[in-house]
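Of the protein chains in this complex, one is absent; all others appear in place.
By letter and in written order, the chains are A and B; residue numbering begins at 1 in each of them.
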Amino acid sequence: MTVTKTHRPALALRGVGKRFGSNQVLHNIDLEVQSSEVVCLIGPSGSGKSTLLRSMAFLEEYDDGEVFIEGQLLGWEPGLPRKRTSRAHLNKVRSTIGMVFQQFNLWPHMSVLGNVTEALIRVRRIASGEARQRGLAMLEKVGLAHKADAYPAQLSGGQQQRVAIARALAMEPHIMLFDEPTSALDPELVGEVLHVMKQLAADGMTMVVVTHEMGFAAQVADTVVFLDQGQIVARGSPQKLFHMTQHPRLQQFLQNYLDRNAFWQDMKEEATA
Amino acid sequence: MFDWPTLVESLPLLAKSLLVTLESSLAGLGIGFVIGVLVCSLRLSLHPLWRRLGGAYIFVFRGIPLLVQLLFIYYFLPRIGLPNVSPLAAAITGLSLAAGAYIAEILRGGFLAIPEGQLEAAHMLGLSPLDVLVRIQVPQAVRLTLPALINEMILLIKASSLISVVGLAELTRTAQNIAASNYLFLQTYLVLALFYCLINIPLACAGGLLERRLKRRLA
Partner (left out) sequence: MIFDPTLITERLGDISNGLLVTLETWFAGVAMGAAIGLLIAVLQVFGGAWLRALLRLYIELIRATPFLVQLFLLYYGGPSFGLELEATTAGILGLGIYGSVYFAEIFRTGFESIPKGQLEAADCLGITRLQCIWRIQLPQMLVLILPALVNLVTILCKETAVLSIITIPELTMVMTGIGSETFAFVETLLVLCVAYLVLIELSSRLGLFLERRVGRFLQRQST
């Protein structure tokens, strides 16, 4: 599939800053995400990567700068002093974004299919029969059509996260934001979620992913962005970024992962020996 | 000591008036629930003015004795151009307004127990605030607070005995009338107490059962 890259980026951040009280958590962030690009945000905990991602959905109200979703300013009216846009306008700009959370955030009192079709029926005003068809198709995509009538509590964490992805995809977003989608999962369940995400990337979805899964970043990302103390310290293709030696913080961060992998490698070798 | 034939004679009348008691307390619970949801939303709103307003509602309607509220409404409604308000309407209004304040406080606990992320997910999908309230928050809050809401129903059935003061022939008022004519005060009022027990004790048992089940599921 060839994707024509329009001049306008899918997502653009210009000088975005965010404070919690007197604590500046994001400094002057500039970032562009092109259509069909996969960007991974990495960095130590507390580096502001989740706050940055949440700012891209206006779940955090950024204080400075601008976030453009397909050319439209997100959350604020143009000009100063800052004034929130109407909810209707915010929803309109947001409607091209799908969000997946660390804690899944499924609605426990609705069935799996109910979770997926709720917004189709209430927001898109699609008839329930058709919504059901689309919901089942989405669940098929994440391999969970057979669980349509189950309730979230009856599913494993990995299955719940796949339902959450289907719920977001049902609204046909152009951009998908993932906030540490595998961090709340038991290690053996991480793979199934990453598999769905890889497929999505292969289908040409524009994605921004906050993650600790370096393997996923190396394999799938077009661009990896390293954040530290609320600033973008380094960015580039995975091959390039993982070999940048001029940034001591990045080196240290990556070394932690390599050490851990080396440890597992040693264990495996010992076990087979 | 017991004059059984006379007592048995009064039973159909009491049973009929039990319907008025149940009707007014159920209506009070239903309308009170809607008021409770609204007041609770005010209390949890981001805007301090709305929060104050919700707090004031709860302060007033929980602070004033129900009997005084009922009398006030009964005499006040004609003053504001509603002269033909029936005692039943006045009674239901009074019960609903008071129940709304208590239910608001009950629901607040339930609302706060719902993880914030679920609401963020709903906002991201574009659900309107009303949809979030009606489809996501209320159903879960009710499930979490069902035992407390059943308890509120018991309180309302008991409180409805006070609507006898606005002249409504509910259970207590009917028993009063019967006792005044047969002079069997103790016996008639014992039967009256029995009527309340027959409704409220099963309700209390159901509430206790639900509460234990909820605790087990959350544990």
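Basically, a residue touches a chain if its C-beta (ideal position, glycine included) is under 8 Å from a C-beta of that chain, and two chains touch if they have at least 3 such contacts.
Nothing here was measured: the structure is a model prediction, and the numbers come from that model.
The chain that is not displayed touches the following shown chains in the complete assembly: B. Among the residues B:L13, B:L44 or B:L190, only B:L190 touches the chain that is left out of the figure.
Across B:L14, B:L42 or B:L66, the single residue that touches the chain missing here is B:L66. Contacts to the hidden chain, counted on chain B, fall at residues 1, 59-60, 63-69, 71-72, 75-76, 79, 154, 158-162, 164-165, 172, 175-176, 179, 185-187, 189-190, 192-193, 196-197, 199-201, 204.
Keep this in mind: only the chains that are shown with their structure count from here on.
The distance from the centre of chain A to the centre of chain B, each centre being the mean of the chain's C-alpha atoms, comes to 46 Å. For chain B in complex with chain A, the touching residues are 115, 117-118, 120-129, 131, 135-136, 139-140, 143.
Those residues of chain A lying in contact with chain B across their complex are 57, 59, 87, 91, 94-95, 97-99, 101, 103, 105-109, 118-119, 122-123, 164, 167-168, 171.
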